[in-house]
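A single protein chain has been omitted from the complex, and every remaining protein chain is retained in its original position.
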Amino acid sequence: MRLLVVNVNTTASVTESIAASARSVAAADTEIIGLTPAIGAESVEGNFESYLAAVAVMNAVVTYEGPFDAVIQAGFGEHGREGLQELLDVPVVDITEAAGHVASLIGHRYSVVTSLDRTVPLIEGRLAQAGLAARCASVRSSGLSVLQLEEDPATAVKAIVREAELAVRDDHAEVICLGCGGMAGLDDAVRSATGVPVVDGVTAAVKLAESLVGLGLSTSKIRTYAPPRRKRVTGWPLPS
Amino acid sequence: MRLLVVNVNTTASVTESIAASARSVAAADTEIIGLTPAIGAESVEGNFESYLAAVAVMNAVVTYEGPFDAVIQAGFGEHGREGLQELLDVPVVDITEAAGHVASLIGHRYSVVTSLDRTVPLIEGRLAQAGLAARCASVRSSGLSVLQLEEDPATAVKAIVREAELAVRDDHAEVICLGCGGMAGLDDAVRSATGVPVVDGVTAAVKLAESLVGLGLSTSKIRTYAPPRRKRVTGWPLPS
Amino acid sequence: MRLLVVNVNTTASVTESIAASARSVAAADTEIIGLTPAIGAESVEGNFESYLAAVAVMNAVVTYEGPFDAVIQAGFGEHGREGLQELLDVPVVDITEAAGHVASLIGHRYSVVTSLDRTVPLIEGRLAQAGLAARCASVRSSGLSVLQLEEDPATAVKAIVREAELAVRDDHAEVICLGCGGMAGLDDAVRSATGVPVVDGVTAAVKLAESLVGLGLSTSKIRTYAPPRRKRVTGWPLPS
Amino acid sequence: MRLLVVNVNTTASVTESIAASARSVAAADTEIIGLTPAIGAESVEGNFESYLAAVAVMNAVVTYEGPFDAVIQAGFGEHGREGLQELLDVPVVDITEAAGHVASLIGHRYSVVTSLDRTVPLIEGRLAQAGLAARCASVRSSGLSVLQLEEDPATAVKAIVREAELAVRDDHAEVICLGCGGMAGLDDAVRSATGVPVVDGVTAAVKLAESLVGLGLSTSKIRTYAPPRRKRVTGWPLPS
Amino acid sequence: MRLLVVNVNTTASVTESIAASARSVAAADTEIIGLTPAIGAESVEGNFESYLAAVAVMNAVVTYEGPFDAVIQAGFGEHGREGLQELLDVPVVDITEAAGHVASLIGHRYSVVTSLDRTVPLIEGRLAQAGLAARCASVRSSGLSVLQLEEDPATAVKAIVREAELAVRDDHAEVICLGCGGMAGLDDAVRSATGVPVVDGVTAAVKLAESLVGLGLSTSKIRTYAPPRRKRVTGWPLPS
Partner (left out) sequence: MRLLVVNVNTTASVTESIAASARSVAAADTEIIGLTPAIGAESVEGNFESYLAAVAVMNAVVTYEGPFDAVIQAGFGEHGREGLQELLDVPVVDITEAAGHVASLIGHRYSVVTSLDRTVPLIEGRLAQAGLAARCASVRSSGLSVLQLEEDPATAVKAIVREAELAVRDDHAEVICLGCGGMAGLDDAVRSATGVPVVDGVTAAVKLAESLVGLGLSTSKIRTYAPPRRKRVTGWPLPS
C-alpha cells in the first residue's frame, strides 16, 4: 500500500523527518511517500498560514501524479482535511484527529502539548470539529515556535516535558499527544518524564490509514464529502 | 467610512447584487466597495471550494490598494474569517455570524435556510465555531444550487419559503436567516409567507461593521488573531 | 431615532452616567432618553433585586408616555429582557447580551469583569440563556459593590484592571466586557492596562439598537415573545 | 411542619386545588398553607406574567405573618425561586424542579406536557437553569390555556394524553411530568393511557420539602443565595 | 415501610455504619435493613471493583428473601443502579444521585469530596450518566482510601475539610457532598469548617426513597428499565 504523507509547510527537512517517523511504524508492505507543498509558509502557526496550507496541501495532492491508497495530512491542528475528502476517493487521515482517536483508546482523558500559544485555539477548534473534544483535558503550549523545535531540540524537550507534566498533574491527562508535526521523535523523552503513554499523530495516522485500507473503507460520499460539483474554477490548480 | 464587501465566488454579478444589498442599508456616509476574488469557484458549495475561497478572499483583500475601514466576508458558511482577522487591523465581519448575532437579538431561536444540502454541515460548523449554535434551531436546505437561485428566482423563492415554513412549524424557529449570499432580496417574500422576521447576512453585517467602527473597536491582537509572524511564505500573494 | 435607555436601579445619577455614555456613541440623529425606575433597589446585586428590577423596568417603560424606537435595558446580568420583548413592538436590547455579541465579533473568547462575586452566577446564567456562553472564557468579580464603584473610582479601576489582567493571562480572554452599568467610562483604563479591546455594554447596545432599527427588524412575535394574552392582571401597572 | 404552598397566579380556586393536591401526599404532621398573591395575572403564561409572578410570590411570602418551615413555589416553569432563596432561611422548592428531580429517579428520560406553546421555552429555560436539561426528552404543549384546563377538564385530559403518548413514542420519554399547576389530579388519566409513571410537581415538591426539613438542610447562604445586602429599596414590599 | 440499604463492599462494619446513618433520618415507621454482598472487594475504589459490586449488589438483592418497599444502593459513584431497576418493581435510589439531587435543591453548584483520586472519573461519569453534571462544580479527592477513612477518622476529617474548603473557594461550590459511603457522620465537621451545607448520600437517599414510596411512584418499565427478557442465564444467581 502507498501512503501519501503530506507536510503542511514548505520546509523539506520537516517533510523528511515526518516521513521517517511514518516509516518507523509502517507495515512491511506499506510505502511512505513524503510530499512538500510548493506554496505556503515555512512553518504553520496561525489561521492565515493554516488556510493557505489547506489549499496548498490539496494542490500538492491533486497535482501528484503517482498512485496512492490513502493520504495523511501531517499538520497538527490545521485546516483542510474536509476538502481533501471531497477531492479524493481514498481515505484521508489528519494527524490531529489520529492522535485524538488513538489517545482516547488508551486513557480516560488526553492532553495535547503544542508549539506557540496562538495555535491552541486552532487545535481546540479542530478537535471540536472532529468530535474529539469530550475526552480532551487540555491543549497546552510550550511557547516555542515550530522552527525553534527544529533548531534547539534540547530546550524544546525541556519545555514540552514541563507542559506534559502540568497536563498530567493539573488537568488530569492520562495520555499526552505531541501537538506538532515537528515533534516526531520526542515521545520517548516525554513518556519517561511523565510516566504516561505518548501519542505522535504521524505514527498514529499511519496505522489508522492502514486500518481503513485494510477494512476496505473510505470516505462516505453521500453528503458532506461528495465530490465538488462540475463548475468553473478559476486559477486551479494553483500555478506552479 | 469605507466597507470592503468581498464576495467568496468569482461571479461578478453576484458581487454586484451583494453590494447593492449592502448599500440599501448603509449609513449615508458609508461607502460600499464590492470586491470579487480573482481565483476560486463560480459558486461556493462545499469544503474544497470554501477553503479555496478563504484564501482567495484573503488574497483579494491584501492586494486591494485603496483604504478601507472594515471588511465584510460575504459568503454564508464559508471558511476564512479568522485569517482575515490576523492579516488586518480593521474589523472583519462574516455574514454568517452577522446573521446569527442579529437573529439572536430578535427571537428565541433562529433557523437558516440555505442552498444545497451539502452546505448544511459547513454552516453548522461555522456557527458552532463562532459560538452561535445554542440558539440555532436548524439549518435547512432548499435543495437548489447557488446558481439556480440566480437563474430561477421564482422557483427559488418557493423552495426557500417552504423550508422556512417548516423551520417555524417543526423546529420552532422564530427568525429565519437567509443562508446564501445570493438570496439577498428574498427577505420580503419569506417574511410575508412565514410571519417571522427575516435576517439577511449581508445587510446585518453592514450594520455590525458600522457599529464596530462607530465604537472604535477592532479585532483583539493578543492571541488568536495576532498578526502572522515574519517568515518565508512561498507563492503569496497568489500570482494574478 | 429615539432610544429609551432604562436603568435597573433607582439611583438617578447612575441613569445620568449611563445616558451620557450612550450619547457618546449615538448617531447624530439618535436621541437618548434616560429612564429611572420608580421602584426597586438603589443598586442591583442579586436575584431578589434583579427580579424586582425586571418588573420595575417593565413598569417604567409601559408607563412612559413619549414615543421611542427601541429600548435598552441597562443592567448587566439582570432579568427581564424577555418580558419587555413581549410588551413592546420595538426592538429591545439588553446590555449584557450586547456586550457578548460585540465581544464575539472581535475576539476568540471574552471575559466579563463585574462587581460583587454574588452576581457572577446571575451573569453566567443570563449569558447562557442568551446563547452567549460558548465564547465566554470567564466571569470575574472585582469584589466591589456597585456603589463603591461610584464612590471610589480609583480603587475600582485598580480592582477591575487586576481581574481583567487575570482573565487575559489565565482564562485566555481576548476581549474584556465591563460587567456593570456603573463601569461606563472605565474602558480606557482597562484597555491600556491589558492591551485588549474593552467592550462597554451600554455603548454596544446603542449601536445594536440603531442597527436593528436601521435594518427594519424587531422582535419576532410568533411564539416566545408574542404579546401577553388579554386577561385580568391585578395591580398592574404598579401604583406610583 | 408547616409548608407554605404559594400559587403564582391570582386565582384563588387554583390555589385551593393546589393545596388540596399537596395535602393528599403530605405527612400526617405536615400542615399545608395555600397562599395566593395579591398582584399578578389570573393565569401565568409568558415572560411578562412570569416575572410579575416572581415578584408577587416574593411579596406574598415576605408579608405572610405566620411561621413556616419551607416554601413551595407552585407555578410550572416560572421565574423567582432564586429570589425566595435569598430572602428566606428555610428551604424553597420550585415545582418545576421538583418534578424534574423526581422524574429523573424513576426513568431514563422524562417529558413535560404543558399548556400553551408559548410557555415551552420558559420551561426549557428553567429546567436548564436548574441543571435538569440532560434527562429531559422534550417539553410539549397541549395547546390549551391554563384557564381552559380549569373550565373543560375532559377536553384537557384528551389533549394532554395525546401529547404524553407522542412524548413516549417519539421522544422516548419514560416518565411524564404534568407541566402546569392546574393539571393536579390528571395523573391517573395520563398514567393509564400511556403506561408510564406520571409526576405532578406539587406533590413531588411536598415530599422534597419534607425531605429537606427532615435532613436538617436548607439553602446555602455562601454566595448565590446570600441575603440581600442592606440598602435602600423603594416601594418594597409592594403596596397592598 | 422497609428500605433495603445495600452496601457495595463486603465489609460488614461499613454496612452497619451506613445503616445507622440511614436510621438517623428515617421516618418513625421506616425500617432500615442493612445488606452486605457475599462477594466483592472489602472496599470499592475503581472500575473492576465497581463492576463486581454492581453484580454483587444485584445478587444480594435478588437472593434476599424478605419483603421491602425500596432499595438504596449505598456506594458512591458505583455502577449497577440501572440493573437493579430492571430487576425490581420497587424504587431504587443510588446514593450518588440522591446526593446530587438534594444538593441541587439547596445551592447553585455543589462539589463532591471523595476518597482516592482514581475514583474521581467514576463519580464524574455516574453523575453525568444521571444527568447531574450541570450543577456539579467539581469532584475532589482527599487522597485517602476507603479503609483509611475507617481507621483514622481524625486524619480523614482534616483531609476532607481541606478539599471542601478548596471546592468552596476555588470551584465556587455552595454545597459539599460527602463522596464515599464511609464518610457518613463527617457532615458536622465539614459544615462547621466551610460554612456550607453538607449532603450525605445515604441520608439523602433514605428521604428520597421514602418520598417515592409516599408518592406511589416507582421505576418506569416502558423501555430502559423493562424487566429482563426470559432467556437462559448461566450461573445466576451467583453460587453462594
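Letters A, B, C, D and E name the chains as they come in the text, with residue numbers starting at 1 for each one.
The definition used in the following text is that contacts are C-beta pairs under 8 Å (C-beta built on N, C-alpha and C of every residue); 3 or more make two chains touch, one makes a residue touch a chain.
The shown structure was predicted, so the numbers you read here are calculated from the model rather than taken from an experiment.
Peer 1: Given that one chain is not shown, which residue among A:Arg2, A:Arg23, A:His108 or A:Arg229 touches it?
Peer 2: A:His108
Peer 1: Of the residues E:Met1, E:Ile33, E:Leu87 or E:Leu166, which one touches the chain left out of the display?
Peer 2: The missing chain is touched by E:Leu87.
Peer 1: Just checking the interface: what residues of chain A touch the absent partner chain?
Peer 2: Residues touching the hidden chain, for chain A, are 25, 27, 91, 93, 97, 101-102, 104-108, 128, 130-135, 168, 172, 174-175, 195-197, 199, 203-204, 207-208, 210-212, 214-215, 217-220, 222-225.
Peer 1: Residue-wise, where is chain E in contact with the chain that is not depicted?
Peer 2: Against the left-out chain, chain E lists 10, 38-43, 45-52, 54-56, 58, 79-80, 82-83, 85-87, 117-118, 121-122, 125, 128-129, 145, 147, 223-226, 228-229, 231-236, 238-239.
The rule is short, and it goes like this: only the chains that are shown with their structure count from here on.
Peer 1: Using residue numbers, check each pair in C-D, B-C or D-E against A-B and return the one sharing over half of the contact pairs.
Peer 2: Repeat of the A-B interface: C-D.
Peer 1: What whole-number Å value describes the gap between the mean CA coordinates of chain B and chain D?
Peer 2: It comes to 44 Å between the two C-alpha centres.
Peer 1: Any chance you could list the residues of chain A touching two or more other chains?
Peer 2: If we look for residues of chain A contacting two or more partner chains, we find 121.
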